[in-house]
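As you look at this complex, bear in mind that one protein chain is not there, while each of the others sits in place.
Moving on, here comes chain A:
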Amino acid sequence: MKKLLILGAGTAGTMMANHLNKKLNKNEWSITIIDQDEKHYYQPGFLFIPFEIYSEKDVIKEKRRFLPPGVEFIQSPIQIIEAEKNQVKLNDGKIIPYDILIIATGCRIVPSEIEGLDEGWRKNIFDFYTFDGSVALRNKLKEWKGGRLVVHLAEMPIKCPVAPLEFLFLSDWFFAKKGIRKDVDITYVTPLGSAFTKPRASAVLGNLFVTKNIHIVPNFNVSHVEADQNKLVSLDGKEVEYDLLVTIPTNMGDEMIERSGLGDELNFVPTDKHTLQSKNYENIFVIGDATDIPASKAGSVAHFEAEILTENIISFINNKPLEAKFDGHANCYIESGYNKAFLIDFNYDVEPVEGTFPLAGIGPFSLLKETRINHLGKMAFKFIYWNMLLKGIPIPTVPPHMKTSGKKL
């Protein structure tokens, strides 16, 4: 009996377990999946918790519910991958050998990468990239009377690159509803040259910051935080003061990747951007936020990758060339407040442009336009995630490769 081992039962790992469970010959292959956590978190929902649009129950469910019965689930932290020996060691010392390994251990924020953050952490410095963080921030916002709100991006890449922008727009709306918008100064501090860096998107979305009265400090590479002074300081000595800091710290792959000697300087695994095969080991594949490929780190990307990777793993097992090629396809809603949202659809070669999605000329969603339907799409995503996406059920009319029909290229 041969063994296919999946590390991480988050968005990508769970989808792969479901896809492969349907495709692999059970007389020859067994599938095992390992994760340290028994709970599955719907991370896109973390954005809505601080604003009391979602609560705890919207974003947490048991992991096992989404894994097919034929797949073995081990709940344990993974200590190390010993790639030369084709085996993985768990924290209790147990060894799990594999024939094929899929790394789907994602990435997470590492606040300790920025000096000084710890001192103000959860006092007047918060994140919304973790479940705990989003809940703590909700509690803070309940009592906050206004002042300087600074939303800060430490460095790229981060998962869900549009989330900081969505947070800004939702803040503007939230404080307006509370009647204290005039008492809140909202500033976005980013290491990038502007909030929107792709020319076509900038042209359409560029004035959003002006109309919503959100200030921006671009080209700001953070050096450290002076928590006692409520100040962010950049590498070239610029300073930004805050009363409430919402930061997206450095995102990194899991430390286990570093211990295993498999990562780059941010613990992301070097991966072929088309086939999703590891660049160093033939029988290791990588999917989702754990890869170093130049695609967005998003659940939608993991979803498209999963279909490609399933095909390639079947080819690999049959000693055939890996012909399925991932094109970098991503599809993201951008919540903009007031029950409206934008939608962007893009890949490695085509930047976000205007048009309709998923059906050419019909939609119902509009690309790079602010509509109510787009917002409804974003809110429906929670249902689709729990009921279709995780289980590997294809979404009709949304194939893994980006369609160019219906787009103004």
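As a convention for this text, a residue touches a chain if its C-beta (ideal position, glycine included) is under 8 Å from a C-beta of that chain, and two chains touch if they have at least 3 such contacts; residues count from 1.
One rule holds for everything that comes next: contacts and distances are computed from a predicted model.
**Q** Write down which listed name, "NADPH-dependent 2,4-dienoyl-CoA reductase/sulfur reductase-like enzyme", "Alpha-D-ribose 1-methylphosphonate 5-phosphate C-P-lyase PhnJ", "tRNA 2-thiouridine synthesizing protein E" or "(2Fe-2S)-binding domain protein", is the UniProt protein name of the chain that is not shown.
**A** Missing chain, per its UniProt entry: "tRNA 2-thiouridine synthesizing protein E".
**Q** Given the contact definition stated above, which residue among A:Ile60, A:Ile95 or A:Met156 touches the chain not shown here?
**A** A:Met156
**Q** Which one touches the absent chain: A:Val184, A:Leu205 or A:Ile284?
**A** Hidden-chain contact among the options goes to A:Leu205.
**Q** Could you tell me which of A:Leu276, A:Cys332 or A:Leu390 touches the chain that is not displayed?
**A** Of the candidates A:Leu276, A:Cys332 or A:Leu390, A:Cys332 is in touch with the missing chain.
**Q** Have a look at A:Gln87, A:Thr130 or A:Thr197 and name the one touching the chain we're not showing.
**A** A:Thr197
**Q** Considering the whole complex, not just the chains shown, which residues of chain A touch the missing one?
**A** 155-157, 161-162, 165, 191-193, 196-199, 201, 205, 218-219, 221, 235-236, 264-266, 270, 273, 292, 294, 296, 330, 332, 334, 344, 346, 352
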